[in-house]
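I am attaching a structure below and will ask some questions about it afterwards.
A protein chain is absent from this complex, but the other protein chains hold their places.
Going by the order they are written in, the chains are A, B, C, D, E, F and G; count residues from 1 in each one.
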């Protein structure tokens, strides 16, 4: 509900077109759809520019199918993250155009053509094991209307691999740097490019990695400026943030 | 064993109705039932107003059946939490009126009619994945004699959903706020209502959530007053505490 | 600003008593006072039943004097927590009736007579070193209109001390249990009384106490029902919560 | 040293204008100035668009004076963060135009006029105790050529204060959200605005706040999209990142 | 190898009964048996009074069978802890007198009659879920020659259950207190008995229990004197320590 | 109050020597002295065999003087731990026979002759920096009536120093092993002696020692049997526990 | 690409043998092979003396087969760590000479004869459960051209086992000490030998071991000099580091 609507409402009250009680009730009625177990936030598209994204983990298959149904009915494109194959199969039965990316564990369902931004986002990884998180970021950015340049396996243990790709990375408007282990990629990239870097720690590693904590702390303490961090393995969050920046 | 009983006992000693040794032994005999592996605390109902609740996790199926049996024999209503379907099946074989809630993982067995409190408790969640914990809280509160108003999926990422339900929440005597991720729901609710808020962090989330630690710390550090916190995923504890407050 | 005010506003719009733009502006104007560095929340008294409390730590002396001044002007009673002697001296110069409690580190300034609740709150501590936190809780509860019964130094290492005071504790409507070290007081009290217990872990202790973490975790994991926890050393939060419950 | 320079160098080698050994040596000579204890990175301005910033903590006063001197000689504007008054006094003796911000603990020295970006950055705080970190962010953004809108003390405990300022916040190109305690401000802002949010956890708080850890985890786990996080109390990093985004 | 043996050796050297090289070699030959993958410490019985105990977790079934074989050959009684049923079956095939305790996960094999100590050890638990750890402690103590009094499910949530058993507990020479959740049992017992208490935290619990950390910290910070702590779930360690004390 | 007293009481009730109300009141009156801020536990001597010990940290000087006074009046020997010089000076003014140990930070005041146990306790340290904690243990053990053999600076980095003292250590009835850094002393001692070992981690060390956490975890995970652990730097607890064992 | 190549390149530019653009491109072309998902670092052999090692965990079977293929084509010896049996089977199908070590979970494929270093490395473990990590270290060192002396199960709980093997250990040029539990082996070895010790904490243990954290902290805090630590369970890293030192 936009500011103009409220203004109109007040004018309608003034002109006796609607009753005060009715106006009160309208002001209370907010633009989300209540499924009981979930309240699908249609207003979000107005408020934040993108429709709500379905975080599938911890939801039942039935819930996901219902939420997707509601969004499809409103004509939105749909992105489901952390989805299992089983969830996808149930969605696909009702919406055959749905697509599943096994690596990224995403369900995407595109009804409206996606207009692409002129500038692009670079998504880079330290190792090959970081690719699933990177793909989640890339697919998120793409469905939100961004071109994505993928540069994978360029970690600092063989830093010449990174340098050979610097041109591509530097041409991007925003960089998403995905790395596990010690997460040094974030700092090295941050020191080399003059664009905002979204660092994504991954839980790749073992021992004193503590499920991504090492990479997370490393990235938060980056000695390079121009870097901000999202949650461990949060490819979606990085892709979303990068898209927001790329579209400014 | 109530104070009057002890007084009577002393009078009986005085009047030579019972021997000293017998009195000593009675004073030692406390009102719990010893099953060897467990000591069922019947005294609890006198001391705390509610019968003992069975925390099923980590107990064998046989133990649970035995404990339920002892409580049924005394005519108590029974609540078992963290129960598996297998545990329920074994209980149901002996007590067909037992009911299982798969989401909340509770076994309930109602022999005595439950008298409902006039005021009610609101149980709200940030997301749909928090519902199992919320249901454990709600079912606990209900068997203890409280009306419960459920308000689910009203997290702060789409805060208008919460505002549209504020009336219902504000009418409650106590609020149970269940949230994972960053647990901000606790603070926001705490700042909006003038009733005690029991905040329940859940382990919903990933990465630097660390099994609910993020939400727990967030709720403990709430900048809003009038909030207290129970253990991660401890729906039972929140429902019990809320019931205690609602019944004052 | 209360619901009736909004209703009146809409009626005034309808009756052409005020212009739409003016109504819009009034709806935007919220009842707090903007000091630039701080926004004193006068609305809180309507919304939550108590005026805002000043958390003094990390604020400059000047800021505190200004905030107190604004609150005094509105006729509110004032409570400042975590206040240094220096802060108090500056406040006292302008408001001679202000009182400082050195142990609790509180500044109180009572302009309006405090009406006392009939029922009372028990504030108990495990040791003598926990008293400052307990006093913060007690003073908070008192200024909010509650009678407080103090029972100090009754920790579980000499559990007979606790038992001898059980009657006093059990007569309370709510119990605030303050303990450091291993925080076992929370569980023991929780198992003995049938009233809600607000457990306050303190940072009293050393070594693997880790600044109150041991007591905090202990209280969160209490095997006794009917207990909820506030932040480490958060006497204010416990007193506030207890008051809220006591006044239901 | 820019790409064109290297190309020229190769051409000079080809045309025998310079000897191979000399070219080798030039390629080795990189554009930083070696003070022995420090290597001032003049190249950074070319590489990243801004001159190096001096992180003063842990450096001796002499070192800081020397580094400032080198930067002043090159005509750069200077920003020193985490500076003590003593450091500033030593700098001021040599460079009287240097300015110290006691709250933010910054030394700034402006030799070149700063061209301001058309769009602006909003820097908001949850409480008044978060202001020092916010000021570090604001001053950093300003010396880098951004207009900054400060909105302080609008934390979620009195959420109407935040709502009354939403217009100002929503007009910004980027939002820096600074909060301690439970850090819920990040999520609430993230859910309300459609611009990138840089969340800065502060160490404001006590008890289970653990020096900012609670706010940090809270912000990393934000249920709202479009948020990324910098290190605890890292106002500089947030201001820098926000500037980078605002200038795209 | 005992001191007398060394003395004899030196005398033999003096008396030319053995050659220096031979003496050197004997001094090098230490009383353990080298299986390649393991070095079974037969000397331990001399040095510490008990034969080595086999910690089965992480060892292959073959290794365990081999180690048991070597110990059986020497006529020792055998205790294997953390043993799976599969390990036991393999051992039993060769040594039919071996016994498995499914709850405690121990393999015991008694070849030499166990002489019982006159005094006994009390092993008590807070809940029924702590029984497996308690049984490991009890079985360990028993094979080492101690009488054990088991007192289970007497946690502090219903403290009268504990008081009714105090006599039995106080008669013991040493008390092993096993508890999960908040581990308050350790402190309460420590404050009530005048015998050494070995506290065993268990991983029983959930949420902020963090795999037994809450109980561990609680027990380490016990406000009661006369308590020492072993590792989480380390029933064996507690039983062994208690035995050592009981046999002094 | 001993069992005989209760029996007598019941007999007095029977024989009409005392009234029921009086008997009830006596049963409530427990043997501690209430100073308001503290409840001195005189009963402890009966219950646990030793008088209460004063943990001075966090108490005011006045409180300590009062508590000492009460204990002196009853004729007890007094032990105060974690005492500052200032506390001691105040105590000494009233009780000139009080003695202060600057290293151990203990106040001792011996009124009754201490009868010494025949067997002794060995207190050993890894380094010289662990001596203050060791002295707290030794002094505690001594005032409780034990002979103590001190063996300092025999850490595992130069393990031959330890071996040369093994005889002395092995003659003890109980061993207190005090060590910081990596705390390996606990395991090495545990593997070499056949007596119970009380391991005391100290906060001596730096970096990843984390205030004694490294030594604590190391000692809890000791691969040697017959070891139990007390809190970091808790010399008192170790001395008390060792005394309890030595006196069995 | 070695320094001489670059010099030659510049000379070729000078002599017009190659064009500037071509030289630029050559300088950009770095010696790794791009498989899209991975960039195999052939340059590493020149830069670091050993070919790249494949860390198999988290990679798909197909990726591993492809990477092995590329390395085999270049004639390198291949080492894959953390490999499953399934991965090995797929590799073996194409390269029958590949060998799998089930304990160490390594795939090795030797095409070029390995020249052995004269001096050797000792790999020792505290217990038998540490052997898998030790084997990973040993196999790594062997394929890199080192002789390895294995000394297993010589932990400090029975320190005489260690002493009996000291000669073998002291003859080594470098020692790899692998231990879980409390990791005291690192300190004891460090204090006994005059060669560099690489300490490897393992996740062997339970309870407060926290997945190897106890051993890790213990080893980092070693009171013995001449010790450095690698990540928990990182046998490969230790073997590699030891090889590097042994080959100096």
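Methods note: contacts are C-beta pairs under 8 Å (C-beta built on N, C-alpha and C of every residue); 3 or more make two chains touch, one makes a residue touch a chain.
Quick caveat: nothing in here was measured; it's all calculated off a predicted structure.
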Contacting the left-out chain in the complete assembly, out of F:83, F:139, F:184 or F:204: F:204
Of A:58, A:80 or A:126, the one touching the omitted chain in the full complex: A:126
Contact set of chain A toward the excluded chain (per top definition): 126-127, 155-159, 181-184, 186-188, 190-192, 205, 207-210, 213-215, 217-225
Residue numbers in chain F that touch the chain omitted from display: 127-129, 131, 152-154, 157-158, 160-161, 163-164, 204, 206-210
Hidden partner chain, residues of chain E it touches: 7, 10-11, 13-14, 16, 20, 23-24
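Just so it is clear, only the chains that are shown with their structure count from here on.
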Which listed pair, E-F, C-E or A-G, duplicates the contacts of A-B in over half of its pairs: A-G
For chain B paired with chain D, centre-to-centre distance based on mean C-alpha positions, whole Å: 49
Chain B: positions in contact with at least two other chains: 127, 157-158, 191-192, 207-210, 213, 216, 220-221, 225, 231-232
